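Sharing a structure here in structure tokens format.
One protein chain omitted, others in place.
A and B are the chain letters, set down in written order, and residue numbers restart from 1 in every chain.
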Amino acid sequence: MKHSFIALIEDKCTSCMLCVRECPAWCIHLDSHTVDVTEEGARRPKKVNVLDSFEIDYSLCMYCGVCIDVCPFDALAWDEHRALVTTNREDMLLGIEELGPSGSS
Amino acid sequence: MPRSFTWEKVEPADWRSTIEELREKGFTFFDFLTGVDRENMDGKQACEVVAHLATKDLSDSHFISTQVLGELPSITDLIPAAQWHERECAEMFGIQFTGGSAKPLLRHENLGRPPLRKSTVLAARVLTPWPGGAEPEIKEDGRKVGNASRRRQRPPGVPENWRQP
Partner (left out) sequence: MTRYALTSDPSVSVEVVSASLACCTLELQAALNSGALIQVSEGGTGPSVIVIAGTVTDALVPSVLELIDSYPGTKVMSFGACATSGGPYWDSPPVSKGIDQFVEVAAYVAGCPPRPDAFIQAIQELSLNRAS
């Protein structure tokens, strides 16, 4: 395993905010909202978090992997096939799309 | 080799004499001297200073500590090697070692409060909005939904009584 890039597996994220709160560099930003989901047979609707945005600021990230460790749903993972090099600093702020795993696992 | 460890707390007034006695008893190896900021220790804004002396064969270790409220007599005339440690302790914990060197070791002079004291505020942590302060829950008709109120709202390492912007 190489500490090369931290990827987000969007489907697994429940917007629980654990990674955001544990990040020592404060480099993760997460925005979400809740919706009511009524399951069949359930008496009351269930609150479900929906992920609106997820950003890692790679200019700050110290690759400590705490976010990966604390994620109870394994929504974050090391991606050893990617390394981030940019020509301007704004491009180091990566959103959900750019954070997706590279696929060649 | 079996080693014995002794911990001893002394008054600041006995700091030099205790170290002198220890040295005469054969504790001639000076390992380190450092500060430990136990905030509000016994209700005082004191800082602990710890020194570790050992016998030459390291079989016997002696830690002595004292609570300091700003000033402590220097031991550099007894143990010259302690000067670096005292200078570091002085600039990092803001303790004045009377009779020792006032020259900073690592920091530039007049760079603000001693960085290793817990009372030293890292302004960036107050001025930067903590991303963890956001909540996934929404408010409906002014009522909090979910368990928002039970959540921790302060960033880790930030004291409770810190002023918020």
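Everything that follows uses one rule, which is that contacts are C-beta pairs under 8 Å (C-beta built on N, C-alpha and C of every residue); 3 or more make two chains touch, one makes a residue touch a chain.
Keep in mind it's a predicted model, so treat the numbers as computed, not measured.
Asks: Which of these, A:Cys19, A:Cys61, A:Ala75 or A:Leu99, touches the one chain of the complex that we don't see?
Replies: A:Cys61
Asks: Of the listed residues B:Ala13, B:Leu78 or B:Leu122, which contacts the missing chain in the full complex?
Replies: Considering the complete complex, B:Leu122 is the one touching the chain left out.
Asks: Determine and list the chain B residues touching the chain excluded from the picture.
Replies: 107-108, 111-112, 122-125, 128
Asks: Please give every residue of chain A in contact with the chain that is not shown.
Replies: The missing chain touches chain A at positions 2-4, 24-26, 57-64, 83-89, 91-92.
Here is the rule we go by: only the chains that are shown with their structure count from here on.
Asks: With centres defined as the mean C-alpha position, give me the chain A-chain B separation in Å.
Replies: Here the centre of chain B sits 36 Å away from the centre of chain A.
Asks: Tell me, which parts of chain A touch chain B in their complex?
Replies: The touching residues are 15-17, 20-24, 26, 28-34, 47, 49.
Asks: Help me check something: in the complex, which residues belonging to chain B touch chain A?
Replies: Listed in rising order, the residues of chain B that touch chain A are 128, 130-132, 134-138, 145-146, 152, 155-156.
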